[in-house]
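Let me begin by presenting the structure, written as structure tokens, before commenting on it.
Excluded from the complex is one protein chain; the other protein chains are retained at their positions.
Each chain gets a letter, A and B, in the order it is written, and its residues are counted from 1.
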Amino acid sequence: MTTALDLSNLRPGFHDPVKEGQAAFRVILDAMSNPGSMKSLSLAAQVPEDVGSAAGAVLLTLADMDTPVWLEPSLAGGELSIWLRFHCNCPLTLDPSAAAFALSKSDAALSDLNQFNLGDAKYPDRATTLILVLPSLTGGETVRLQGPGIETEAKIAPCGLPADFWSVRTEVNSKFQFGIDLMLCAGDEIICLPRTTRTLEQGS
Amino acid sequence: MAYVAVKGGERAISNAHALLEEARRGDPSVPELLVDQVREQLSLSVDRVMAEGSCYDRDLAALAIKQSAGDVAEATFLMRAYRTTLPRFGFSKPVETAAMAVRRRISAAFKDIPGGQVLGATFDYTHRLLDFKLAAEGADPVAPAPQALEPMVHPLPTISSVFSHENLLEQEARFDGDDEPFDLTREPMSFPAGRDQRLQALARGDEGFLLSLAYSSQRGWGSTHPLCGEIRMGEVPVEFIPDELGFPIEIADITLTECIMLSGFAGSAERAPQYTRGYGLTFGHNERKTMSMAIVDRALRARELGEQVDAPCQDEEFVLYHSDNVEASGFVQHLKLPHYVDFQADLLFLRKLRAEFFDRKAAAEAITALQMEPAE
Partner (left out) sequence: MNAQANDAALTATSNSPERYYTYGYLDEQTKRMIRRAILKAVAIPGYQVPFGSREMPVPYGWGTGGIQLTAAIIGPDDVYKCIDQGADDTTNAVSIRRFFAKVADVATTEDTAEATIIQSRHRIPEHPLKDGQIMVFQVPQPEPLRGLEPREMETRAMHAYEEYGLQYVSLYENVSAFGRIAATAGYPVMVDERYLMSPSPIPKFDNPKLHNSHALMLFGAGREKRIYAIPPHTTVRSLDFEDYPFETQKWEESCALCAADDSYLDEVVLDDQGQRMFVCSDSHYCSDRRAQGFRGPMAGHELVDIDKGAGQ
């Protein structure tokens, strides 16, 4: 049963879901295939709750009735959740371990990445894809990256991640094939970090 | 001499398709077959194409049969390829076959099953003699079959209702609640398979494959000692609950064939001996298929019932992975596609092995010849 949604303030999604969804997907695929590279993922409409074009476009492109979406508690029940229910028809879950996609824009969820689904030994593809909305993808402390999709080494410097974030992520991804695939988003920019991307110790 | 590559161009393909059209039509002096004629007069082909094509639409199935020149597997493929483009609205409520408007119902278990044996339209007990009257054009119209003197009991009691007071037959596994059943058309096969996944695979499965498996089981390769509890064929309503309404609406009346096979169960420490079921259900009138499906379903329950598993029909990966004729036909026939790159790789390898073989042989012969030379 669908519950009646308050659509009075509903903002638009894609104007042409077929074409824009395809174009957005290619940007996301490019970003996931080249971890650490920053790509532009714009959206004509403004996404509610200031999560930005990139994060909004990711969900419009990939979420639907088959993908439970978890929003950090501060967003649950808000304008973004109505927008997602209307445009994606995706179920919203309060259980992070049931989420195909999870979206977080504060530190609250980041200290415990184990609360998300890290995948099954036989089906590691079932792991949650975590979308982190950050103030900026540049200007922060530089992190060096290696792994599949990176020719030699990549560098990123996102802002707004808690100090221990990279060590928490390394710990969660240490038992490959289990792990969390990340999409860092700020405004209309996106960087993807699949679980295979390794961060190098500073100075090493 | 110019070497003409055996490679097809666009023109070759469209010419081949034009020829196919011509072949399908046959002699143009013979009137063209109408889709209505296929639907009405080749109705069992239509039923099979709907069942294996997983799409209930008599007109489309008849069109597919016409377009495929009567090749039922090809027609099934056309139905499937069309079906996959349709939007999915949700899943229906379980159909109530107990409330079926029955056109045929028989039970081999009881002489006098309540409601009676209803033979209906069946090839059973016909003598398989070619009827040359049908070959004559403009034959007399078929006289209407005589009507029964008394109306049939409705709803017609089922084999389950007959047994219900004694618990001799295991309870029906009923699907209720809101859980969405497994849907093979949206998710790949996964193992171990639930019964919903298994039954869907068997219902879509190739009749010939299931028939042979059922037959192998009867001959002792994973025998279930089946007894035909009941076969019924007729119409049932399909109900669907649209999200926006919240209550069921009837969206169609469809013809179904259902079969319940009874197999003995010796019992275990926890469970009293009783009859177990194998279940078959298909679109349309598909008796051979439905019976085969019920036997194979029961055979595949071997592990669940603690029976020894050693025959092909009891092996769920073997049965479920190989029952789909659209998959099987595509893969067997893909061998028609060029494989000359891998063949060349094989040829190189085989030539190398042969060269080494002859080198070794020559060397061995040389040594033998040396040894044969008389010593000075």
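Note that in this section a contact is a pair of C-beta atoms (placed from the backbone, for glycine too) under 8 Å apart; a residue touches a chain by one contact, two chains touch by 3 or more.
The model shown is predicted, which means the values in this text are computed figures rather than measured ones.
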Touching the absent chain when the full complex is considered, from B:T85, B:T126 or B:Q147: B:T85
Sites on subunit B contacted by the missing partner chain, in the whole complex: 1-5, 7-14, 17-18, 20-21, 67, 77, 80-81, 83-85, 87-88, 185-192, 317, 321, 326-327, 329-334, 337-342, 344-349, 353, 356
Residues from subunit A at the interface with the omitted partner, ascending: 17-19, 21-23, 25-26, 28-30, 32-34, 61-67, 100, 121-125, 127, 129, 147-151, 176-177, 181, 194-196
